[in-house]
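A single protein chain has been omitted; all remaining protein chains appear in their positions.
A and B label the chains in the order they appear, each numbered from 1.
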Amino acid sequence: MADPAIDRSKMKVSDEIAIQITNMNKWYGTFHVLRDINMTVNKGERIVICGPSGSGKSTLIRCINRLEEHQQGQIIVDGTELTSDLKNIDKVRSEVGMVFQHFNLFPHLTILENLTLAPIWVRKVPKKEAEETAMYFLQKVKIPEQAHKYPGQLSGGQQQRVAIARSLCMKPRIMLFDEPTSALDPEMIKEVLDTMISLAEEGMTMLCVTHEMGFAQAVANRVIFMDQGQIVEQNEPREFFNNPQSERTKLFLSQILGH
Amino acid sequence: MSLLYVRRDMLAPQAPPTSQSGIIRWLRDNLFKGPFNTILTLLAAWVLYELVTLSWPWLSNGVWSDANSMADCRAIVAASAGPDASGACWAMIRERWPQFIFGFYPPALWWRPILAFGLLFVALAPVLYSDNKRAMSWLCGVVGALTVLCLIGADGFSFHTILAIALFAGLTAIATIKPRALLAVTMLFPFVALWLLWGGSVWGPITALLGFTVMVVVYGFVAPKLGPVMGASIGFIAACLWWLFVQSYVSEAWQALLPFQLTYVNSDKFGGFLLAFVIGVSSISISLPLGILLALGRRSDMFLVKTLSVGFIEFVRGVPLITMLFTASLLLQYFLPPQTKFDLILRVVILVTIFSAAYNAEVVRGGLAALPRGQYEAADALGLDYWQAQRLIIMPQALKISIPGIVSTFIGLFKDTTLVSFVGLADPLRGITTIVRADIAWKGIYWEPYIFVGAIFFIVCFGMSRYSMYLENKLKTDHR
Partner (left out) sequence: MTLATEPPKANFRLGMLIYDTRYRSYTIQVIVLILVLMGVAWLANNTIENLAAKDKDINFGFLWNRTGYDIDQHLIPYTNDDSHFRALLVGLCNTLVVALVGCILSTVLGVIIGVLRLSKNWLVARLMTVYIEIFRNVPLLLWIILVYVVFSETRPAPKDFKIVEGKVSAAHMNFFDTIAVTNRGTNVPAPLLTNPLPTVHLGFLPISLSLIAVIAVIAASIYANILLRRRTKITQEATGIRPTIWWKSVLILFVPVVALLFAMGLHWEYPVFKGFNFNGGINIAHSFTALTIALTLYYASVIAETVRAGIQAINRGQSEASAALGIRPGRTMSLVILPQALRVIIPPLISQYLSLTKDTSLGIAVSYLDLRGTLGGITLNQTGRELECMTLMMLIYLIISLIISAVMNAYNASVKLKER
């Protein structure tokens, strides 16, 4: 089912481990949101995480850059373990990019300032260089002409592409996407997905929570299905969609693909 | 029969019928729409008529010329408008305005507060018009011209006038060529103003300024190793040590070496609007940063910091300002080491600052609460640390949301400076007016001084609220 338009030459999965999650558990108060998560992500993998709402998929990827704290188990990102140590957290966050459902652009800064802010203050890159990088990534997401506008003046799709570019400016090794297209109008979904596909073509390690099954089939090398805070099934996309094993997966797929 | 219809020529727009436009239409829409509206209009017109007929004779018979007492005024009004006519006696203001403006500040030294007041606007320029170069140089130029005029009015063309001309010419040039350099003026202004207003040795303010240098140097050493919070606190402690134990010796040594000083003016000479502005401006400028810190403390996850902030804010907001002022004048002597001499104006400034800081904290907290959580998360995800996130992402937005609230706190603070009369300072409203009304020559005058003082307060406060509206519109970058 591979899309012939997608260049797969660079989409190589290496043996190096990017993210390692071992026996991870998390609770909100007494509510057990993530239950015994075990998962290894190699460099270059494109993983789509799906599942019904409330299944813990967003929480899982938010744990990976410690926007949420886990209570048990181990998360190792790029050789750095996420503990309560601030230095480790800073290190992980500067190497992991994240794209949010609601973009979370900074409305008081122009697009260019949004993009250069973190490189200047966290990576300590000179301003000129940061701006060049920012323009390069704006070219990539195909909106360089908007550089001096404010986020409020852009459409949802454009804002989300800016948000992707903002993460890329930090030159991350891993990108996390938290339902990047859920807040968008249908006609804008494609432009964001195209951006994500071109990112995959360059060999970026990606973890993506999404319900865009077309994207999963075209780009992902692995699909993870979560329910009730657990990983219920994972498989390569073709098998996952054509031959689901668990009853829960079948039910879920019939619901989202049925329409 | 065909149903086809095609328009061949388009219609040009036409003017509406006369009943739909013009003054008649406007009157009908805005004044006489329906019986209720008509009654309202008539009622309002009647109120206006009453107000005008009551006050117009009094205003139009007003005496400006040289009358030296109420009796003179009454005689002049009676001579010009008949024995029963009433008339305003503005001559009182003509005679007493220096007291309303300067209190008991020695007339020979008036050039100092005038110059300080002019410099205040130059210092404010970078804050008021951060990105408007032309507005900044215009402001400097106009304020400079006005200051020079005031100086000439105060004590003729003298050495001070030349000094002021040179100073403002230089500052205007800086504002035109390199506006960012004006920020240095803003930083230095508190020390310059302190020295100009109170006088004394020039080395006092300079060595006080050195305390901040100490703070910055210590911060530079400590911050990279122990983080910004520790850096700032250790720097602050070092600066305090400097101010408490080192500064006086250094400044005395320099004074002995290079004596340069202005005549010292004691705090009890301050009064009128000079006093109101000294208290207002210093409290405003210190209370905002303090308020921000308190707001952050109140939103902190740390139980102790949060509890202390909440307790402090709620306590200060729960008691009237008057009780705080009485604390300054009656109780502070108990809380400080015995025999501490502590200037009354300084005490009042501290208490007023604390008071408005608590209000600012609540306003800023509102702004912080209005920010979506996503902003914090995005800043975290980009790897910014707490203070970077606050400074670059959170505060610029939260403060923008809070501008109306902050400015109205400032307006409230400026109006509240009148309360210092209750602890024995000569504020323009009650202090000076009481003195004037106690004078046998002006016994029985009441509308004129209150109108005069009220008008000045109105101009300042109304100006501030208009400026906040301008700022709000200018900063509207988001939400298309």
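One rule holds for everything that comes next: a residue touches a chain if its C-beta (ideal position, glycine included) is under 8 Å from a C-beta of that chain, and two chains touch if they have at least 3 such contacts.
Note that the structure is predicted; figures quoted are calculated from it, not measured.
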- prompt: Can you list the shown chains that the hidden chain touches?
  reply: A, B
- prompt: Of the residues B:Ile322, B:Leu346 or B:Met469, which one touches the chain left out of the display?
  reply: B:Ile322
- request: Would you write out the residues of chain A that touch the absent chain, in ascending order?
  value: 17, 20, 22, 38, 40, 74, 76, 79, 81, 83-87, 89
Statement: Even though one chain is not shown, chain B touches it at residues 29-31, 33, 37, 40-41, 44-45, 47-48, 226-227, 229-230, 233, 301-305, 308, 314-315, 317-323, 326-327, 330-331, 333-338, 411, 415-416, 418-419, 422, 429-430, 433, 444, 446, 450, 453-454, 457-458, 461-462, 465
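The rule is simple: only the chains that are shown with their structure count from here on.
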- prompt: How big is the gap, in whole Å, between where the Cα atoms of chain A centre and where those of chain B centre?
  reply: 49
Field: chain A-facing residues of chain B, complex
entry: 372, 374-375, 377-378, 380-385, 388, 392-393, 396-397, 400, 475, 477-480
- request: Over in the complex, which chain A residues touch chain B? Could you list them?
  value: 65, 67, 86, 90, 93-94, 96-98, 100, 102-109, 117-118, 121-122, 150-153, 166-167, 170
